[in-house]
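The other protein chains are all here in position, but one chain of the complex has been omitted.
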Amino acid sequence: MSETSAASTETYSYLGPAGTFTEAALAQVPQAIGQTWHPVNNVGQALDDVVAGRSVAAMIAIENTVEGGVSASQDALATIPNLRIIGEYLVNVNFLLVAKPGTTLADVKVVNAHPVAYAQTHLWLDSNLPNHEHIPASSNVAAAASLFENDLADAAIAPPTITHHHDLAVLAENIGDNPTAQTRFVLVGRGTHLPDPTGSDKTSIIAELPDNTAGRLLEMLEQFATRGVNMSLLESRPIGDELGRYRFVIDLDGHVRDERVADALLGLKRFSPNVIFLGSYPRADKQQISVTPRYDNQAFQDARAWLATLDD
Amino acid sequence: MSETSAASTETYSYLGPAGTFTEAALAQVPQAIGQTWHPVNNVGQALDDVVAGRSVAAMIAIENTVEGGVSASQDALATIPNLRIIGEYLVNVNFLLVAKPGTTLADVKVVNAHPVAYAQTHLWLDSNLPNHEHIPASSNVAAAASLFENDLADAAIAPPTITHHHDLAVLAENIGDNPTAQTRFVLVGRGTHLPDPTGSDKTSIIAELPDNTAGRLLEMLEQFATRGVNMSLLESRPIGDELGRYRFVIDLDGHVRDERVADALLGLKRFSPNVIFLGSYPRADKQQISVTPRYDNQAFQDARAWLATLDD
Amino acid sequence: MSETSAASTETYSYLGPAGTFTEAALAQVPQAIGQTWHPVNNVGQALDDVVAGRSVAAMIAIENTVEGGVSASQDALATIPNLRIIGEYLVNVNFLLVAKPGTTLADVKVVNAHPVAYAQTHLWLDSNLPNHEHIPASSNVAAAASLFENDLADAAIAPPTITHHHDLAVLAENIGDNPTAQTRFVLVGRGTHLPDPTGSDKTSIIAELPDNTAGRLLEMLEQFATRGVNMSLLESRPIGDELGRYRFVIDLDGHVRDERVADALLGLKRFSPNVIFLGSYPRADKQQISVTPRYDNQAFQDARAWLATLDD
Partner (left out) sequence: MSETSAASTETYSYLGPAGTFTEAALAQVPQAIGQTWHPVNNVGQALDDVVAGRSVAAMIAIENTVEGGVSASQDALATIPNLRIIGEYLVNVNFLLVAKPGTTLADVKVVNAHPVAYAQTHLWLDSNLPNHEHIPASSNVAAAASLFENDLADAAIAPPTITHHHDLAVLAENIGDNPTAQTRFVLVGRGTHLPDPTGSDKTSIIAELPDNTAGRLLEMLEQFATRGVNMSLLESRPIGDELGRYRFVIDLDGHVRDERVADALLGLKRFSPNVIFLGSYPRADKQQISVTPRYDNQAFQDARAWLATLDD
């Protein structure tokens, strides 16, 4: 699990340094255990590693993140070719207030924190350390590490895993404004080898509309509804070439090897001038997808068998 | 073209006797020329002949008819299995007032006419023969034939082809209330050999909804819209087992060998608990179907080729 | 109930003569009891009486009829202005075989019958009177009446009410091919006074599509679905000015005084270049319409109250 591991290991890129929530997501990947983990500074670098073949996969935040992500990740997946999402992971977003051993809460006057983490712990800090000062850090981990490098701050805001990496006292736990917050991460690789269907899968795509006529989005979504395919995510993102042109980031319930999903993608491909298939992969929440008999694999096979009888 | 022709000919059933509009429709069928034409009394008999193998095909009125049809024909096609529409024909519905040679309009006091033809020529009769009496006939042809059998009527209402069969004087032409009326006929056979696509084809189906939930019809029609398939006919017909249950009689533009039509039928088959395929056949009006590139055969092939690249 | 009743009565037109199924439908109308009933020969005459003010209303067959109707009635309602459907009635279509008293089934060699009734009793006649001959009549009632006028036929096919009008022996009952057949009739008046809502109402409309673009019908039906309005009838009818142009005959569940129906009609009026409102009236089957709370009158009032709060 070190960056300087033997040449025979595979490399996984992630937003570093060690101790970030992204690393916690990567720690959930069985095949990454014992391999080389390569910390990078942003989503673009992580995906560049995959495109260039320096890494087999990259873990990036995709939704509701405290470490960048969402728009940047979606836009990167829309514009960098040949990438595939191969797994999805959820990490509970909890924060600790940590300090060097021997420090008490009453001692804390200056807090080192990444600006986003600082914003997310605002309520707790206002109540418990109303007169604190803030020094910004470049990452949640760097905030904690700085306590050993200089004396500018008395405490730092850090993710729960920080205590695996540093000898730190925990002054307070669960100080995030939203105690049930989660960040959703995806593991991104390249190539066309898909994880096998598990019955609890997602298929991610990005698609453009043929033109700006009113009702076009509705027509596109009918491609899913007419095959009984449910969406779990739909977001419009500006394409960026001119104002008012959008692409849609969509997560579908099911795997492209499910007949109804494959058929919906065929319909979408005919409708949309630009469809990007981002992959089919197991859901992080392991929720089984229930399909009405009308749209299960058998229904598709039965319909084809029927059609074949109509015309000799 | 006689019912007692040689055993080597094929038999076509139609609503007789000779001279009906249905016979005029049958006369448009090239492969029926020189074969045996079998006149019957109603749609049920005509289709029975086909089911029992006594005839290779039957010509029946399907829309806007003066000789029965429409509902009876649609319901028969919905309930008798293994029938196929193999051709569509249009006949202009004109009526003549005919009489034995030597008769003038001033001589006409009693008119023999089939009740439906009588209803459709009502305006002309009221204007030109305000004091006439009406004797009903069992068919348009029987009305004319009766002039030679007894002296009860002075004139008869008949289709234009009547003069091919009887030596009659035409007292007035085009006496129908609607001078541009047409009846649409279909030629019905059995088996699964379909006429080849011509670029100007129709596909006829009958389908039931899965249940009576509001919006179900909309869902069914989306199966066509999402494949760019246009409908030229849509009618609800009571199924007959209980009030409020309907089946839908649908004509689609295109042939089942057109990719978009085949795919729409697959979608319909999955959605509907009961789909009856009535055939793909050339349109009577020879209107070419224009298809946007988004839904032409190439688009379907391209989409399949794309899908195949997603998953090895 | 005679045509020569006092001037103070109101006149109702119907397809006569006395004894038809249409008369049986008229007998279900409480306000017609004791008024003048005027028998006419066809749907056009009946509606003409209403338009010209000679009758306050006309009873016409609208669906699945043995006395004409359906297409003729729908097209008449589509083209004659200022008509309104004010009631709906169902009549069981049963047939009797009747003869003069003293006749037995074994005596019957010739049967007098209206051609349509004859077609609908074909199976029974083939089984029970395989060698009979048929003489056509101009109506179901005329067939029975002819037994007293001449000796050409030994029996007649007639509706069950025939025994109210003639002293006839019933040789067989329920001889129709479909023992549960019903005909649906509507009572048509003029003016804009609508029957009050009963909770079991229908609203009938006829509408054209703005153009022939694929998907237009779907768009039109979405006007109903988005208000939770269910359809109980949908039929395409050729407009008649050129091939391929259709109007749609639609029955909606509910009354125009129901908020969701009124709102759907507003949407339809904006969408369609030509909408004909044919009326809101109590359903013959008295089935209560159930409406989800999302689309009941309260939901419409609540939404308006909410909208009013958004903007001062």
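Here the chain labels run A, B and C in written order, and each chain numbers its own residues starting at 1.
The definition used in the following text is that a contact is a pair of C-beta atoms (placed from the backbone, for glycine too) under 8 Å apart; a residue touches a chain by one contact, two chains touch by 3 or more.
All figures in this text were calculated on a predicted structure; none of them were measured in a lab.
Looking at the complex as a whole, the chain kept out of the display touches A, C. When the missing chain is restored to the complex, the residue among A:Val51, A:Ile80, A:Ala169 or A:Leu217 that touches it is A:Leu217. Across A:Gln31, A:Ser138 or A:Gln288, the residue that sits in touch with the chain not pictured is A:Ser138. Only one residue from A:Val229, A:Leu266 or A:Ala303 touches the chain missing from this view: A:Val229. Residues of subunit C in touch with the missing chain: 192-194, 210, 219, 222-223, 225-227, 256-257, 262, 265-267, 269-271, 275, 277, 280, 294-295, 299-300, 302-304, 306-307, 309-312. Against the chain not shown here, subunit A presents residues 41-42, 44-45, 63-64, 68, 70-72, 114-116, 119, 122, 134, 136-139, 142, 178, 180, 212, 214-215, 217-218, 221-222, 224-225, 228-236, 238, 240, 243-244, 246, 248, 285, 287.
We take it that only the chains that are shown with their structure count from here on.
Chain contacts here run in a simple line, from one end chain through to the other with no loop closing.
Rounded to whole angstrom units, the spacing between the C-alpha centres of subunit A and subunit C is 62. Subunit B and subunit C, compared by their mean Cα positions, are separated by 24 Å. For subunit B, the set of residues touching two or more other chains reads 222, 225.
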